[in-house]
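Apart from one protein chain that is not included, each protein chain of the complex appears where it belongs.
Labels A and B are assigned to the chains in the order they are written; within every chain, residues are numbered from 1.
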Amino acid sequence: MDPVLTVEDLSVRIAGLHILQGVSFTVAPTGVTVLLGRNGVGKTTTLRAIVGLTPRNGEASGSIRMAGGDLLGRPTHRLVRGGLGYVPEDRDVFAGLTVAENLRLAERRGSVPAYDKVFALFPELDRRGRQRAGSLSGGQQQMLAIGRVLLNDNRLLLVDEPTKGLAPKVVTEVAEVLERVAESVPVLLVEQNLAVVRRLARDAVVLAAGRVAWAGSATELLAEAELTRSLLGVGSGDHHGTPATAGPRKDES
Amino acid sequence: MSTVILLALTGLGLAALYFLVASGLSLVFGLADVLNFAHGLFLGVGAYATWWASGNLPGAGPDGFGFVLAVAFGVAAGVLVAVLVELVLIRPLYSRTIEQVLVTVGLSLAGVALLQATWGADARPFPRPGWTRQVTGILGANVPNAGLLLIVAAAVVLGALLAFLRWTRYGLVIRAGVENREMVTALGIDVRRAFTLVFAIGGAAAALAGALGGVYFGTVSPGQGGSLLIFAFIVVVIGGMGSVVGSAYAAVAVGLLQQFVNYYGPSGLGDVCVVALLAVVLLLRPQGFAGKVATA
Partner (left out) sequence: MTGSMVEAPPAHVPDELTPGRSRWPGLRPYLPLVALAVAAIVPYSTVNLPGIFEGPLNSPGTLQLLAVCLVFGGLAAGYDLLFGRTGMLSFGHALYFAAGVYGTDILVTRAGLPLWQAALLTITGGTVLAALLGAVALRTVGIAFAMVTLAFAQVGAILVARDFGGLTGGEEGLPLDVSGLPAALVGVTNTVNLYWLALAYLAVVVFVVHRVSGSPTGRVLAGLRDDERRIGVLGLDPYLFKLLAFTLAGGLAAAAGVVYCLIVGGASPHVTSSELTLSLLVMVVLGGPGTRWGPVLGGILYMYLDHRLTAFGSSETVDALPAVLSRPLSQPLFVLGTVFILAVYFFPGGLAGLRTRLAPLTRTLSRRPDRRS
């Protein structure tokens, strides 16, 4: 099967810093592909480059292809309308707007917003329509950030650290939702929580020193503790402290 | 007592003028990060276009419906200039904040010089309906009608702006964009169209301020926008960038403070107090009454 997204030789410089130095990988047309690497290695920079949000004082070169067309250099709003859904790090919901307004903002002319689908996934969003998004809990904000992207049809979802800073129980909820979402649309996921990675990801791409250090099956990567430790600097229990929480759930389901 | 009422109402008239200038500045800055020094030019264009229309435009004049038509023409001219400035000069420099400020600085210098070249540096008498020269007795105070007209106009503009921001799709885009412009584009919205729109709104409000300010002062001169602009900037900072309601509160605070202190203290002390208020607000609450933190 052809990949949904092909990144080739992607380099990004921001304010003179060479953050990505020739990154190449592909995203499979189904399931979750996870992007891993230590803090500051450029995972978020990669997602932002794909969706055209490289900052003004930076420049991106190389090629990013989706369905034959090159995405690099096209304005963000066009890319998003073309079927690229982006859930940013730290959620970035509009705190001063109500939940309903946050969702309404994502509506597009010429297409019917899939409110029934979103409310089926997140009944909470329907109930809290008139609440200000800024007063939602972190987990609810994450649901809103995912929900507003799902109002429209997407060909690929980019999701940046959806479980960051969330309570263990909420991490599990978010992972469940992403699992269901990934049944219908491919996802490129940045995630630090290895338990969540284990549960969701089929493919893994590991960045190190601005390049792709390893790519292949996620199960294979995680099975080898030594490999995981050398690439990610984790695995010896020094990570978020939450790996165990999402793990057992997998056995239950 | 009647002095206090008179001062309060004339202070509110001044506040209305500040609000009309500041609301547009605040939206433009809040959404597009453009510190618009050319905003005073929109005011000047509105004033001179109204002045020109009442003498030359068929149907327009200094009285009755003709006056309304002349003001409408002035506002339309302000909108036109503001939209042109955004499309031709600001847009190519999208997100290069300093260059955008520089261009508006150049524009404010060149634009005022152009007004001066065309109509001379001296103040010209402004055509105004007879009733605006009269006063209305309110609780024993004789309040100039021109001031009341300004207050009513500013209240209408405030209401219309809030309704627009609250109930329309573009209003929603603007409110969201003030909060996080990048995320608006990441939802598939071309936020630059909203930029043009806030310039148009700002241009309209400033041009209206120019026309009604002409009525209030009785004259029009090329530099009028400049001195108003500085106080409008202060109002924007105190009120919080990007917040229309904040601008309204701040305009009232500044207008009243200025009017009362200038009356009871030595002339000019009110202006100094306003700047002191700005310094205090910035030290205690850098983001103003409301709105986002005022960083570059």
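The rule we apply is simple: a residue touches a chain if its C-beta (ideal position, glycine included) is under 8 Å from a C-beta of that chain, and two chains touch if they have at least 3 such contacts.
Small disclaimer: the values here were computed from a predicted structure and weren't measured.
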Among B:101, B:138, B:155 or B:200, the residue in touch with the chain that has been omitted: B:101
Omitted-chain contact residue, chosen from B:111, B:144, B:210 or B:246: B:111
Which of B:89, B:138 or B:162 contacts the chain that the document leaves out: B:89
Positions on chain B contacted by the hidden chain, ascending: 29, 33, 35, 37, 89, 92-93, 97-99, 101-103, 105-114, 116-118, 226, 230, 233-234, 236-237, 241, 266-268, 271-272, 275, 278-279, 282-283, 286, 294-296
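The rule is simple: only the chains that are shown with their structure count from here on.
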Rounded Å distance, chain A centre to chain B centre (Cα mean): 43
Residues of chain A touching chain B in the complex: 51, 53, 56, 75-77, 80-81, 86, 88, 92, 94-97, 101, 104-106, 108, 148, 152
Touching residues on chain B, where the partner in the complex is chain A: 95-96, 172-173, 175-176, 179-180, 182-191
